[in-house]
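A short write-up of the structure that comes next.
The complex appears here minus one protein chain, its other protein chains still in place.
Entry: chain A
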Amino acid sequence: MTLTLWQRLDKTGRNLAPFAVTVMLALAGMIPVPLPGYASVAPFLTAIAVYYWAIHRPDLMGPGTAFLIGLLQDLLTGGPLGVNALVLVLVHWAVSSQRRVLVSSTFALMWFGFALVMMGVACIQWLAFTVLQAAVLPFKPALFQALLTMAFFPAVAWMLIRVHRAFLQG
């Protein structure tokens, strides 16, 4: 079976959907929200996307892609280079080591798995910034960010499922 040029373009475009959606989430996470104290606990949306795609389409969201998205986020947020890249690669690694359990699990179990991953993310972020600043930073904001991200998980996952069904199935 040979594909025409348009079919191939269409397929490539569809296969780019996970990457594109994750980049859009990275940008959406930077919208200034005029709520006091929001910026420090703004949900880490790209972690949700990497977690979701690493479970359902690891062929379209490999560790290299996760790394690139993290790097882009590092460059955009103006933080130290490599921190988000490291975090997203480790999220991907955590998922792929437990993928067999997660891919056939219920939504609640997936959410629980994400909660565990997010606690790890908070610890790594805190550790990385503490080492890079050479000063002990308060852990609380990272913890609250993790909790808020867990709370955002169902909504973002629902959107990702819609994208998944619209572009990559059928």
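The rule is short, and it goes like this: a residue touches a chain if its C-beta (ideal position, glycine included) is under 8 Å from a C-beta of that chain, and two chains touch if they have at least 3 such contacts; residues count from 1.
Here, contacts and distances are computed from a predicted model.
Peer 1: If you had to name the missing chain as UniProt does, which of "Cell shape-determining protein MreC", "ATP synthase subunit b", "ABC transporter permease" or "ArsR family transcriptional regulator" would it be?
Peer 2: The UniProt record for the chain left out of view names it "Cell shape-determining protein MreC".
Peer 1: I'm checking contacts with the chain that's been left out. Which of A:30, A:116 or A:151 qualifies?
Peer 2: Checking each option in A:30, A:116 or A:151, the one touching the absent chain turns out to be A:30.
Peer 1: For the chain not shown, which residue from A:38, A:107 or A:158 touches it across the whole complex?
Peer 2: With A:38, A:107 or A:158 as choices, the missing chain is touched by A:38.
Peer 1: Who touches the missing chain here, A:60, A:128 or A:159?
Peer 2: That would be A:128, which touches the missing chain.
Peer 1: Residues of chain A in contact with the chain that isn't shown?
Peer 2: Considering the whole complex, chain A reaches the absent chain at 27-44, 62-64, 67, 70-72, 74-83, 85-86, 89-90, 92-93, 125-126, 128-129, 132-133, 135, 137-138, 141-142, 144-145.
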